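Take this structure first; my questions come after.
Here the complex is missing one protein chain, while the rest keep their positions.
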Amino acid sequence: MKKSKSPNKKNNRFYPREECGIAGVYNIPEAANFAYLGIYALQHRGQESAGIVSTDSQLLYRYAGMGKVNDVFNSAKLKQLTGHMAIAHNRYSTTGASFLRNAQPIRFESRLGTLSLAHNGNLTNAWNLRKQLEQSGSIFQTTVDSEVIGHLLAKSSADNFEGALIESLCKIKGAYSLLLMTRDAMYAVRDPHGFRPLALGRKDDGWVVASETCALDIMDATYERDVQPGEMLIFDKSGVRSVFPFEKSTQNLCIFEFIYFSRPDSMIFEQSVYNVRIELGKILAREAPVEADIVISVPDSSNVAALGYSRESGIPYHMGLIRSHYIGRTFIEPDQKIRDFGAKIKYNAIASVVSGKRVIVVDDSIMRGTTQRKIVTMLKTAGAKEIHVRITSSMTKYACYYGIDIPSHSELIASSHTLEEIRKYLRVNSIAYLSIDGMEQAAGKQRNYCNACFSGNYPVPLGEMEAESYSNQKNLFEEYGVEEH
Amino acid sequence: MKKSKSPNKKNNRFYPREECGIAGVYNIPEAANFAYLGIYALQHRGQESAGIVSTDSQLLYRYAGMGKVNDVFNSAKLKQLTGHMAIAHNRYSTTGASFLRNAQPIRFESRLGTLSLAHNGNLTNAWNLRKQLEQSGSIFQTTVDSEVIGHLLAKSSADNFEGALIESLCKIKGAYSLLLMTRDAMYAVRDPHGFRPLALGRKDDGWVVASETCALDIMDATYERDVQPGEMLIFDKSGVRSVFPFEKSTQNLCIFEFIYFSRPDSMIFEQSVYNVRIELGKILAREAPVEADIVISVPDSSNVAALGYSRESGIPYHMGLIRSHYIGRTFIEPDQKIRDFGAKIKYNAIASVVSGKRVIVVDDSIMRGTTQRKIVTMLKTAGAKEIHVRITSSMTKYACYYGIDIPSHSELIASSHTLEEIRKYLRVNSIAYLSIDGMEQAAGKQRNYCNACFSGNYPVPLGEMEAESYSNQKNLFEEYGVEEH
Amino acid sequence: MKKSKSPNKKNNRFYPREECGIAGVYNIPEAANFAYLGIYALQHRGQESAGIVSTDSQLLYRYAGMGKVNDVFNSAKLKQLTGHMAIAHNRYSTTGASFLRNAQPIRFESRLGTLSLAHNGNLTNAWNLRKQLEQSGSIFQTTVDSEVIGHLLAKSSADNFEGALIESLCKIKGAYSLLLMTRDAMYAVRDPHGFRPLALGRKDDGWVVASETCALDIMDATYERDVQPGEMLIFDKSGVRSVFPFEKSTQNLCIFEFIYFSRPDSMIFEQSVYNVRIELGKILAREAPVEADIVISVPDSSNVAALGYSRESGIPYHMGLIRSHYIGRTFIEPDQKIRDFGAKIKYNAIASVVSGKRVIVVDDSIMRGTTQRKIVTMLKTAGAKEIHVRITSSMTKYACYYGIDIPSHSELIASSHTLEEIRKYLRVNSIAYLSIDGMEQAAGKQRNYCNACFSGNYPVPLGEMEAESYSNQKNLFEEYGVEEH
Partner (left out) sequence: MKKSKSPNKKNNRFYPREECGIAGVYNIPEAANFAYLGIYALQHRGQESAGIVSTDSQLLYRYAGMGKVNDVFNSAKLKQLTGHMAIAHNRYSTTGASFLRNAQPIRFESRLGTLSLAHNGNLTNAWNLRKQLEQSGSIFQTTVDSEVIGHLLAKSSADNFEGALIESLCKIKGAYSLLLMTRDAMYAVRDPHGFRPLALGRKDDGWVVASETCALDIMDATYERDVQPGEMLIFDKSGVRSVFPFEKSTQNLCIFEFIYFSRPDSMIFEQSVYNVRIELGKILAREAPVEADIVISVPDSSNVAALGYSRESGIPYHMGLIRSHYIGRTFIEPDQKIRDFGAKIKYNAIASVVSGKRVIVVDDSIMRGTTQRKIVTMLKTAGAKEIHVRITSSMTKYACYYGIDIPSHSELIASSHTLEEIRKYLRVNSIAYLSIDGMEQAAGKQRNYCNACFSGNYPVPLGEMEAESYSNQKNLFEEYGVEEH
């Protein structure tokens, strides 16, 4: 018998993973309860830990735990998180090991009072700032890059919170959609490039901010608009104020949010994820047509794009792969090896659909290629006559420094293999990726997207020092190994 | 703040629920580990408890617990379940409260040695037999109807296990797909009507039996054929024997297995569930066409049928409703009521898909109608212009006595409302159900199906006594309330 | 690093262990809550599982779990156990493996309605009865001997519960203090020999029955008298009735209850345990005097007797050994062996007390002698000049068949070694045991005691069949190994 495997940690490592979802609630009774609904709806963005900090304008109440939102919180705990304001966070760790201590929102005492913050994104100069802050006497108790923001705030020379926040944010580089909370006010900020999404909604007399609009839907809040790249929103007694405190910068919205991460029922960057995915499929069908009998998707992230491909090509869409939603934390493999076990616990091919057919398989991206290879085997075993792989993104060749857990350069199959080599590795009849132009066309030409993981053109270039910083931050404490829970 | 809600227990009560999945493994090393994979793949058939009994021909090892297969078992526990033979069970309770004590497989000592059994189905005369057995001195320690079989075995006058089993099974009525295990042999039996499915597969030199073929797929076993209605298979040292010990009877395969329960990647009753669902959708499109812009499904059980409807009607298929797979055990609603909260934690409508559209919503069945009503509201809020409900089964008017947790007669909306009344209750533009003939055509006319929940024609009629028995068994111990775990 | 050790299971195995405490409450509001207090006070009699069954005269509510009373029950669970009548049980398993399924009180359905029973003691003919019952068609779902009683009740030909109970009890042999509960009545029975204690108390208009009076004290109940050997008390609407349904028999009260098991603040067999222990020490001082500087005890069970020894001998009593009360379930030993580790996690010697002194060590009994040998080493390391062991019981040479977990004959050091050999094994200057007459004198000559473990004179002789039965029952299912929890 093999040792237990955690599919989240190992088998699925080849999937890009978003690090967090955040939600903030201002001036709504039972704010913590709504914040809870918000991160419940954002669980696809991270299931390792969940936390909420609320305030009744006197104290900041915090509860956080490892695991899924529903496992961490219960009715009794939510009841203790009183007040009309709350921020919440669920995360999958990209930087910082999987410790409870790293769970957000962070809460800390400082010169500026008791503060709390929740961060989605990744800071490219966190390690350098950390080392500088340590030199000036700061101590770090977590391994998340977000802790740096707390120290910058506390060390700022500004004489009020807003000033301190602007001063601090001007020092950090990289990707951040950020929620902060004092006893009196909530702040929502999006970095000047706008890498990660952040949506603004209304509910009754209050406001809601969340990574995706699906979190607004579950709260019965109305989507107003996005927090703009470089915008800071301040929610306090005097209402809502919008400030643009940063130098102008190019927009660099993460196109992977459309391709893979976001829920298809969300609006992201003020567009429907569903519609963009339909377009991705349609353009791919035009760019890379192939004669075949059916179009299937690798569920669930590619379902909509496959439908688009089918629509454009006229080749019928079918559900040839079924995905299990019961995987859970551990999975035990017998000693006797089972073929393609890692893929089998997640997918099953339907022979009656694919048998004897020329099959187009639409998938969102290829990282290492190992899972796709197993899926191909499953489809062949189920009788597929031909297999044509169609990817709704370009070749993923470069690491992401802005908050997406893409494998390192050396592990990405496309960074060291030609298209033909990948085709052979997957043992398929043909393979095609969508062009960068095709992706951007689907996502809307009127906006500017970050395509660094495909092109290597990093909008926030990493100097030598930053590159080292980033990798150091990633390794930081990596072998801490054990921690409390 | 409202009390925690368990969506499994309350919100989703309107969904019919299969009570169990079973899997048996004979003559395969690490049998328990394969049995574990089997019930992992069958989790859609029950997630309240999971158990495995294995044997090394000397002792019978048992482990069972409340919860999902992955939560109940870990590597260390599976390692203790040694031997080449194992039977496994996961259940959602239809009869018998949700106690650990009720978890199957049952293991007990008797005149015939140590025995174990796992049962999928529902016995219609369990209560009567229970009362008779009590009168003759038996004591009952669980509230599941399956315990009756153990007592009948122990009290049989036959001088070997096989004889005792046949004698016992001749006394029980109703639905049973059954696995039994002694130290030396495994038995797989399907009731003469064949209500519930049971598939037979091969793996290397061993055999596998499971409720659905998806369990065979994950074990890399090859599907051979179904255990036939009324067939008993005996697996022992001398090989496999097939016996038909019961009086001939009509086949009455449960058509609901196709419509709702079984996984679309399974073969059930020797047919592809996927193909049958495509047919259900196609025939429904022919029986009840309507002019509209898009076809959507209530995911996931109706996805395939909706595709069939789209294919036949030519109206494009879209994914207008997204389903959350993170629901978990409890869900906390704010005190401030959220509209259609119960449906919202499970579904979200995509405005960009349905807005301004005439929408055909394909669903598998309507029990109470409450969820559908909420979904309709969600679709209207998302901007749907017209809503046309199409159901891939007939009107569910009658309770099921053969193992499906259909609400009681009085709770079923179709048992007391006309089609028009249901349409008004749901507030939709049109509604149509598939005819019984249409269902049977989709499932294949060459077989005979049970359609009792639609027609009231019960293949195993309940006499007055049996009716009382059934309801008594259901109520039995119902208020026991608390139990160990 | 060594594997975790459970001191309860391994290190302390040499201690005799009582198998259970029982408590019953009749006609007291919140009966389950008082039953809980009762078994809380009786935890020294068993900490492996705890359970309570209550009734409101309609249903029987049950909750049981593995672990200590406080860990198994909480306020919410007690609240569900409604009603004015309850029986409770905590156990350390002497027969039957440590499964949740074996936790008592048992609850079952039968011809006589829903019944519940809690048993302290050990039946000497359980295995034989079990085999007979299996032959007549009973199935056994636990491995505890008490289940036999349930089957006998259900199979009795008597036409009421009381008759059935008498008929059943007439068939069982061995030791039992028993509580039974129907919807209407509670029954307390003590076997004709009276092996195990059972005390009767009053509280307001209700009644309390418990293994020891310390359970009455915590409930604020007043001790009335013992349930007499061979007496059955029936508590129902018409009041309390006393019946003596069995043939007369000799009294054979377990003298070990005084020596080791019972709490010193309890009345047992209508005498003060504390006073008897003082006498045990005094008589031992007269029987086996020795010149020495101090008297110390092996805490806590020997504290009072050591005080008695000191009082009679005039040699000052000191607390030379300290006992840790934090042991808990597991204890991890380093790979580098620590001398006498097993004893060290439980005891520590005080050098300032024993250094340079001639020390009399009073202990209650010697089973294997391994712990005493380690304690002797600790005392020598702490500087003791001479060590004289004095045991407040006779040499334990024989197994107990009446409910005490004494090691088997072959493991008892006194069954195969002379006094001098034991002295040499323990490496002490002298050793003496109390005489059987001395023990009985301390416990009061007016009563008759069982001294089988010292003398081999078994009051309920085991025929060949019974001996086999007993050992079979002990081994039954022993390797079942894994079970639900």
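A, B and C label the chains in the order they appear, each numbered from 1.
Keep this in mind: contacts are C-beta pairs under 8 Å (C-beta built on N, C-alpha and C of every residue); 3 or more make two chains touch, one makes a residue touch a chain.
Owing to the predicted nature of the structure, the values given are computational and were not obtained by experimental measurement.
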Shown chains touched by the chain that is not drawn here: A, C
Hidden-chain contact residue, picked from the options C:Pro105, C:Pro264 or C:Pro459: C:Pro264
Which of A:Ser75, A:Ser138 or A:Ser415 contacts the chain that the document leaves out: A:Ser138
Residue of C:Phe99, C:Trp127, C:Phe258 or C:Tyr317 in touch with the missing chain, whole complex considered: C:Tyr317
Option from C:Gln132, C:Asn275 or C:Asn429 whose C-beta touches the chain left out: C:Asn275
Residues from chain A at the interface with the omitted partner, ascending: 51, 59-65, 77, 80-81, 100-101, 103, 106-111, 130, 134-142, 150-151, 153-155, 477, 479-485
Hidden partner interface residues of chain C, rising order: 1-4, 29-30, 33-34, 36-37, 40-41, 43-44, 47, 68-71, 73-75, 78-79, 214, 217-220, 263-265, 267, 272, 274-275, 303-304, 307, 311, 316-319, 322, 324-332, 334-336, 338-339, 344-345, 348-353
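Criterion: only the chains that are shown with their structure count from here on.
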Contact graph of the chains (line, ring, star, complete, other): line
Chain located farthest away, centre of chain B as origin (C-alpha): C
CA centroid of chain A to CA centroid of chain C, Å: 59
Residues within chain B bordering two or more other chains: none
